[in-house]
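The following block contains the structure, expressed as C-alpha cells.
The complex is shown incomplete by one protein chain, all other protein chains being positioned as in the whole.
Labels A and B are assigned to the chains in the order they are written; within every chain, residues are numbered from 1.
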Amino acid sequence: MDKLMADLKEQIIEQLNLQDVKPEDIGDDQALFGDGLGLDSIDALELIVLLQQKYKVKLSNAEDGPKIFRSVRTIAEFIESNKIPNA
Amino acid sequence: MDQPVLIAGVGVISAIGNTVAQNLLSLEQEKTGIAPIQYLDTEHRDEFPVGEVKLSNDELAELSGFKPCISRTAMLSLIAAKEALTDTGITNLLGLRTGFISANTVGGMDKTEDFFRDFLADNTKGRLRNVVNHECGAVTNLVADQLGIRHHVSTISTACSSSANAIMYGARLIKNNMLDVVIAGGTDALTRFTLNGFNTLMILDKQPCQPFDANRRGLNLGEGAGYVVLVSKRFASSLKKELCCTLSGYHNANDAYHQTASSPEGTGSLLAMKGALQKAGLQSSDIDYINLHGTGTQNNDSSEGAAISRLFTGHYPKMSSTKAFTGHTLGASGGIEAVFSALAVQRGLVYPNLRFETPMEGLPFTPETRFSKQPEIKHVLSNSFGFGGNCSSLIFSKP
Partner (left out) sequence: MYIRAASNISPQNTFGNQPFLSELIEYNGDRLTCIEPDYKTLIDPKLTRRMSRIIKMGVAAGMDCLHQAGINAPDAIITGTAYGCLEDTNTFLSKMVQQNEEALAPTAFIQSTHNTISAQIALLLQCHRYNNTFVNGGASFENGLLDAMMLLYEGEASNVLIGGIDEITINSHAILKRMGLYRRKPVSNFELFNTPGKGTMAGEGSAFFLLSREASGNDWAKIDGVSSFYKPRNVAEIQQHIRTFLLTQNTDINEIGLLLTGSNGDLKNVAVYEQLLQYDFDNVPVINYKALCGEYPTSSAFAMWLAAHEIKNGVCSFVSSRNQIPLKKVLIYNHYQNIHHSLILLSAC
C-alpha cells in the first residue's frame, strides 16, 4: 500500500504537470481538491485516464470521482479493491 | 442613431433537414435527428448517438458543388449560405459591399485527422490536399470564393458561441456603415477529434439527450450549418420580398469561471442575456420565447437555468432547447438556432424540448414539450454559451 501510494504521488505529479511539487510534499491523507493541493475538475478527468492507463482500473461514472480522489490513500484503496487480476 | 439591422434571408442544414423547409417540418412533426452514428468512421460508432446530417460526403459534394475531397465543414457551409442568399431574392451582389462572416471550431479537421493517420507514421506521407484547408479560415475562404464574395471575409472561433458572435460582428459592420449585406453564421462537421475530445470530458450522453431534464446525462454532438443574411434598413427597402425580422439585440460576455465549466450562478449567461435586452431596449417580460443553449449537460443546464431564474423572475416565457432535435452543433449552433429563432418570430412558432420528462429541482419553470403556433411571437432570445466562458445572446424581433 505504501509503495503504491509513493508511486501514485509520482504519477500524479507527472500527469498533472505539478511543477515545483515533490512527492514528499503530498501527504497520504491530504485533500487533493479544493484548498488541499488545489486540483480541479479537469485534473479529476486526467486522474481517471491515469488510473486506466497506468493501473488498468476503470472509473465509468464521473460522479464517483470526488470520493475516490479525495486523497492519495483513497485512490490507492480504490486501485487495490478494483485491480483486474492478472490472467 | 442606432440603425436597425434586418434579416432578409435564412439558410440551414442539420440533422433534421437539408433545407429550411425540411428543418421546419421536422420541428413541427417533433421528429428528432439524433440517431446512431452512420457516416463518421470512429471506434465509438456504437457508443454515442449523434445529430449527423443525413448525407454522405459524396452526396454533400453533389449538393454543394464542391469536390468530395473538400472538407465536410465547407460543404455544409456552402449549402446553407447559398440557401440564405437565394432566400433574399438578391440576384446580383455587384456594387454591394458584401461580407461573409462565418464561424467554425473544427475547420478542415475531418480531413486532417485522415492525413495524420499516414503522417504520424512517416512525415513524408499523407496527402497534402487533406491539410491544405485545415485552418478555420481556409474553410471560410473556400465558401466565400464559391459565393463570389471578396469585399469582406472573416472567421470567428469562440467555441459554442462562435456563430452568434459572427452574427453580432456582421450586424455591427452594417450599423457602422462598412457593409450593406452580410451573410453571417457558422458551420461545423462531426469529427473524430471532437467526438473523442468531448468523450474525455465525460459529458456525452449514450442515449438521446434530455436538455433541462432533472435526469439529464449529457449532450449529443451534432453537425450542420446555419446562416442569416443581414441587411441595413436602407438596403432592405430595395428588396422585393418581405423581411423575416430584425436583429434587435445582442451581447457578448465572459463567464471567467473555468475553462470548460460554467459558473453555478450562470454569471456569463446572465450578463449576455441582460446585455442583449438592454441593447434591444427591452424588458425581460417582452421576450416571448427563449431558444435555450440547453446542451443537456448537468453543468450547462443548471447554470443557464439559474441565470434565467434570476433574470426572468415573475414572467418566464416559453422556452426550449432545439438541441434535442439537432444535437450540439458546436460552432454552428449559434447560426442554426438563429435561423430557428428568426423563423419563430416570422411565423409565430414555439419549438418543443423533446424527451423532457422531469423538471429540474429548484427551477421555477419548465420547457415547452409540444410544438405550437402562437398568435404572435414578437421577441425571441437565443442563447449560445461555450468553453472559455464565451457567452453570447441574440434577440430577434418583429420588424
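The rule is short, and it goes like this: a residue touches a chain if its C-beta (ideal position, glycine included) is under 8 Å from a C-beta of that chain, and two chains touch if they have at least 3 such contacts.
Keep in mind the model is a prediction, meaning the values are calculated, not measured.
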Selected residue (touches chain absent from view) among B:V153, B:I183, B:A306 or B:L381: B:V153
Of B:T42, B:N57 or B:T322, the residue in touch with the unshown chain: B:T42
Listed residues B:K54, B:R217, B:H258 or B:R355, member touching the removed chain: B:H258
Residues belonging to subunit A that touch the chain removed from view: 15-20, 38, 42, 45-46, 49, 52-53
Residues belonging to subunit B that touch the chain removed from view: 42-44, 105, 107, 112-113, 116-117, 119-120, 123-124, 128, 131-132, 135-138, 140-141, 144-145, 150-159, 165, 169, 172-173, 176, 192-193, 196-197, 199-201, 252-260, 267-268, 271, 386-390
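The rule we apply is simple: only the chains that are shown with their structure count from here on.
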For subunit A paired with subunit B, centre-to-centre distance based on mean C-alpha positions, whole Å: 38
Touching residues (chain side subunit A, partner subunit B) in the complex: 40-42, 45, 48-49, 62
Contact footprint of subunit A on subunit B as seen in their complex: 200-202, 258-261
